[in-house]
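With one protein chain held back, the other chains of the complex are shown just where they sit.
And now, subunit A:
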Amino acid sequence: MANDVFSVPVFLVVFRESLEAVIIVSILLAFLKQTLDGPNGDKKAYKKLVRQVWLGTALGLLICLVIGGALIGVFYTIGVNKWELSENNYEGAFCLIASVIITFVGAALLRIGKMKEKWRVKLAASLEKPLAVTGPAGRWSAVKMFFEKYAMFALPFVTVLREGIEAIVFVAGVSFQAPAKSVPLPVVVGLLVGMFVGYMLYRGGSSTRLQIFLVVSTCLIYLVAAGLFSRAVWAFEAQRWSTAIGGDAAEIGDGPGSYDIDNSVWHVNCCSPDLGGGGGWGFFKAIFGWTNSATYGSVISYNVYWISVILGFLSLRYCEVKGRRPFMKAKLESQKDTVITIAAVKGSQT
């Protein structure tokens, strides 16, 4: 391995982190292009939302550089990796937030995709008069539009921030031990390759049939979100364990002592997605939330997440078909009218 000028762990980490961020950004952009940039599209809304995505990306990048720079400064002056002492808590929090946001945005994307044709009609119609359609659809329009307003910013922002900080901290950590000239090249190459993959995704996504693209890409991001949720719980448990053994469990590698035997569901002394850049297992972790050392928390949370998503989509569908929430009576007509009016007013402000 020519790791004098090209540190493979650094490349893999930068590629992996930029890939995760780029997946989210390019899916969003492709979706927007499909939905709003066609002949029937709303160029103004398109431009506005695309700007939001890039704004979120840029701001996330900026802040993660600032934070990363501050951490490196602390590294050099104090010589203590304070980040590492509670890094699991930070990582857990980020993963949790990202997972929650992705979950809701994913559902919104699917719904918007299904209703694309009617969306414009409803929006236009609602501006003329209150709609006499069933309540829940209108209420969902309001929710959709609310999410639309901020999700396009929030999702790329949080994702880029999280991935960027992880990448910077890891590269900084490695660069203290590896020869300095082995770091810049893989960073640049990793970024370029990641962006290239993202661009291909965007191109592919923009030209496929919207529904297929949406479903496939949403399935992918739900897998990612399930993994993130499980990782968040795992990270909190890993932090508790690190504190219990009075130091950084990661320093022990992946052998005995790096995990709590009483809390372990499975542990293999290999295939760690974290050590030495993680290699191929790192991709498994990014997409499926794979860990070589699973805890009760991480396994249960993974399953709980999926069960919640399944139940959520089942009840959404039930709503759509039956016109009411499961186990609830249909709303009164007057209430429905109020909701539609509110939706109409909000719609005109978008």
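Here is the rule we go by: contacts are C-beta pairs under 8 Å (C-beta built on N, C-alpha and C of every residue); 3 or more make two chains touch, one makes a residue touch a chain; residues count from 1.
FYI, contacts and distances are computed from a predicted model.
The complex appears with one chain absent; UniProt names that chain "Multicopper like protein" among the candidates "Multicopper like protein", "DNA replication complex GINS protein SLD5", "Proteasome maturation protein" or "Hemoglobin subunit beta".
Within the whole complex, the absent chain has one touching residue among A:V8, A:L55, A:V100 or A:V299, and that is A:V299.
Across the interface with the omitted chain, subunit A contributes residues 106, 110, 113-115, 118, 137, 211, 214-215, 218-219, 222-223, 226, 244-246, 252, 255-258, 260-262, 265-269, 288, 294, 299, 302-303, 306-307, 309-310, 313-314, 316-317, 320-321.
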